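Excerpt of the complex: some chains, original placement.
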Amino acid sequence: MPKQGQCVFFGSDNWAGAAPEINEALAAASSGFAAAYGGDDLTSQLRDELGAFFDRDVDVFCTATGSGANMLALSAVARPGGVVLAQRDAHILVDEACGPESLVGMKLHKLRGRQGRISAQEVLEGLAAYPEGAVYRGRVIAVSMTQGTELGTTYCVMDVAAIGSIARRNGVVLHMDGARFSNALVAQNVPPKAITHEAGVDLLSLGFTKNGAWASEMVVSFRPEFRDDLAYRNKQMGQVFSKNRFAAAQALAMLKDDRWRVLASHANAMAAKLSDAVSGLPGCRLAAPTEINEVFAIMPSAMAETLSQAGAVFAPWPADTVDDDMSVGEGETLVRLVASFATTDEHIDQFVDAASKAKAA
Amino acid sequence: MPKQGQCVFFGSDNWAGAAPEINEALAAASSGFAAAYGGDDLTSQLRDELGAFFDRDVDVFCTATGSGANMLALSAVARPGGVVLAQRDAHILVDEACGPESLVGMKLHKLRGRQGRISAQEVLEGLAAYPEGAVYRGRVIAVSMTQGTELGTTYCVMDVAAIGSIARRNGVVLHMDGARFSNALVAQNVPPKAITHEAGVDLLSLGFTKNGAWASEMVVSFRPEFRDDLAYRNKQMGQVFSKNRFAAAQALAMLKDDRWRVLASHANAMAAKLSDAVSGLPGCRLAAPTEINEVFAIMPSAMAETLSQAGAVFAPWPADTVDDDMSVGEGETLVRLVASFATTDEHIDQFVDAASKAKAA
């Protein structure tokens, strides 16, 4: 890999560090004594602030990672024979080393999705695949949606509500993986409550890490009856920080003055700019509209290669991620380009400049 | 609880915040881009530094918590029917919400111990309780020792080596829960290697959080053959920080200029001072010698009550924690007093002063 100085990084929003406000918050939280394991004032304050954020009482359980949050949420609703419906590229399906199956004990049922979004129709078909009485098949206990999706798109309020009402009618829980919830919120520009509990979301994995914290992930529960199971499981998973005040401090810093929005808006804007530029390059096209801070583009493999050599850091993506009516052809590569709070105009200009050169070459 | 200003905190070393060096390290790590999930330079550097620390190659897996580290270590050696021998008050047995049983899938076999230490003889008896061929009983797969112990004592090199050789001879793994490893190392004043891998320790849960970090816990493996299982399980448990550079940075800050030693020495010294003072109070005696940063004292319940009202924060401890030849009598309370890097002489003076008053009263 070229030296960092020479690189432009679109590898992942996890490659960025932490925003200044996070460091300030951590430093401010570091002195004095406070109860461990979430008994501290900052943790209580976080619950209150998130209650205000979602405009209703919520339970909050901080975890170390988004995978931890997802598994915690699903563990609270797991039952014998339990199956969870999710889009085939969902993080719980392909990026958590089989933890959901192994440690939560569920089967994950893949829904195809379109542009990263699962549809109400697909959810109904998924439910139909596990008819009542077919005990040998198992039973659907939850639907998991990823907001923003794994293809850089988002669900609007009506998308969520349509699936939420199906979930409610069928007695299954609706989980939302919000690893990029801030980016989706900026894209949809609706009140947090409108696109979560009011639309039928029961459990939200809320992540501020990709948004600019160093480790700020949590399960926000809109269902008080899950409180005890979530509390015991969180502890049981080894996901409860002993000095949780530091986890709470980061989330509070993100909520303060809508810092989450400022940072996510920047990341989305950078991605939009990058998306426009890349889609204008010869031989390049988008695999899906760029709605959050991720750009999925199909480009000539030679261009991708040249860009890498020029010091651009980004990830080639599995070709079968694209929809069926679109395909990654011979000599083409699907790439994922992720912007973050730390992305600058210069990064994008360098990237596009190198890409243009590549094309010229 | 009285206002923080009026309190002296001996509740737990988890109640202290983070040492200044930790904040500096976190701030320094926060800028620029770096590979996620441990692919960064700081994580590599940590492996090298710990290799130097233990004077041999090691594998290092950062986790969010000590419970996570313990479960990760044991998961790598878990087999069907697996049983782990541990001192009856071990953290894995009484403080992890049954995670080791539930998520690792093992039975934990309690050894009585003395002054918090299990003996080679007890380990042999534990092994004998699961004879070969008695499949219905299960089989011992590991012994877990806690260094420093749950009663504020430590194992010397010979203690560890005696159990280590039994473990080796019986083909079981020796795990060490080192949540207070720094404090034990200061107390024993021996090279890290002498009291770990050279004495037969295979897997170490190494914790710097109680030592003064905000979240710095890891499994250090001295057995390369466990590498893959540890790597997959760590990811599977949702214990791999996406921005692991911040976890590595904390551990590196602890290792730099033996910061761990400076902070642990202070905590131990404060505990020693407190121990001397408390054991000198009328009606007070120690439940075990104070070798690290924890004091376990039996005191008149009235004194404990007065101290609490005076603003001293500390934990009453289960009376059955003490050895059989010692007992917590009527009107007496066993208390745990924990010092940390943040404990000051003033804290101790206030506590002892209040205790003396209590006695006079």
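Read from first to last, the chains carry the letters A and B; within each, the first residue is number 1.
In this text, a contact is a pair of C-beta atoms (placed from the backbone, for glycine too) under 8 Å apart; a residue touches a chain by one contact, two chains touch by 3 or more.
Worth saying up front: this structure is predicted, and the values here are computed from it rather than measured.
Asks: One sequence, 2 chains in place: how many copies belong to the entire complex?
Replies: 4
By definition in this document, only the chains that are shown with their structure count from here on.
Asks: So the centre of each chain is just the mean of its C-alpha atoms; given that, what is the distance between subunit A and subunit B in Å?
Replies: The answer is 34 Å.
Asks: Which subunit B residues qualify as touching subunit A in the complex?
Replies: Those in contact with subunit A are residues 4, 7, 9, 11-12, 14-18, 20, 22-23, 26-27, 29-37, 63-71, 96-99, 102-103, 209-210, 214-215, 232, 235-243, 245-246, 313, 342.
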